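One protein chain omitted, others in place.
Here is chain A:
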Amino acid sequence: MTAAANTLRHPAVRNRLTTRQLPKRAGLYTLIGAFILAAAVQGLTGFNWFGLLAFTCMFYLPAIYLLSLVKENRRRAMDRLIRALVTVAFGLALAPLISTLWTVVSKGLGILNWEFISTTGGAARINPDTLELVSSSGALQAIVGTLQITGLATLFSVPIGLLAAIYLVEYAQPAFWLRRTVNFLVDVMTGIPSIVAGLFAFSLFTLLLGPKAFSGLSAAVALSVLMIPTVVRACEEMLRLVPADLREASYALGVTKYVTIVRIVIPTAIAGIATGVTLAIARVIGETAPIFMAASFTDSFNANPLSGPMQTLPVMAYTGYKFPGQDIDLSNNQAWGAALLLVLLVIVLNLVARIIAMIFAPKTSR
């Protein structure tokens, strides 16, 4: 016992299990070396960040592979190479995300202030006192529109989606034709292009109310078409995760099926359901085409979703660039501001989803 402990502490005798290894920090030093070399090459060709990183990778990958091959063995060399490649792939996947976020924040931050959030703006207006054209940068109409349209869509989609999921999981027999039909349709609807949903809502409301039937409600219907399948799938998966044991335990207590679903199954799955619903909202809140089609766009304030065009943030970002007003710079800035607001909204929604999941998660701590 003590002898073994001694050998562990003082490996005086050469251990036959050891293999040759690169020094501990070799990877880091190679990376620094590759970076310096890349910087030197950049000094000759002219500097840019992308080139610097690309050259660093180009030098690092073969260097670490060869070094490891000579000092260690083939397996370790391959391991280091693949490790580096996977890290590069991770960086490549992350780069567009960070770049997009950076562009939106840097361009949108300039216009984002209280006035932008709290006033209606867009097209230039004539100031009745001075008879001058004044432009306001406000996005209030788009914020209200986004919240109303998405809120309505959620109001339509969540009950339908959740109840459909309950039907699929708790009531439908596995081979029943209605269940297979619903499943198939949900799969098809998950892949439906958003423009088709917009066309559907637009033509539906045109048929019902006549031409130019733009309204927030119409856009909300379009978004619901996109949202329902997502909600069904999210809820269905969460309900399926609830162990059958719990349902049986409840039935064995003489509890009815309805009460079992409402009091046992849904509370157990509520964290996942809430997260799924929030992510579904986050997905449709950025939809542009169907809203553009069903609710058109406007620069004036309209808080009545039942009639008249309604502006939303993604449509504002689109129109700000595509159909700029008198003051082109202002319109473009507005577009970036709307984009930033939208990103912030989505981030908030994601945070909310996490907080909900944390609050409702089944408690297992002792």
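Rule of thumb we're sticking to: a contact is a pair of C-beta atoms (placed from the backbone, for glycine too) under 8 Å apart; a residue touches a chain by one contact, two chains touch by 3 or more; residues count from 1.
By our rule, contacts and distances are computed from a predicted model.
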Complex member absent from the view - protein name from UniProt, among "Phosphate ABC transporter ATP-binding protein", "Molybdopterin synthase subunit MoaD", "histidine kinase" or "SGNH/GDSL hydrolase family protein": "Phosphate ABC transporter ATP-binding protein"
From A:250, A:319 or A:334, residue that would touch the chain that is not displayed: A:250
In chain A, positions touching the absent partner: 173-174, 243-256, 259-260, 263-264, 267-268, 362-366
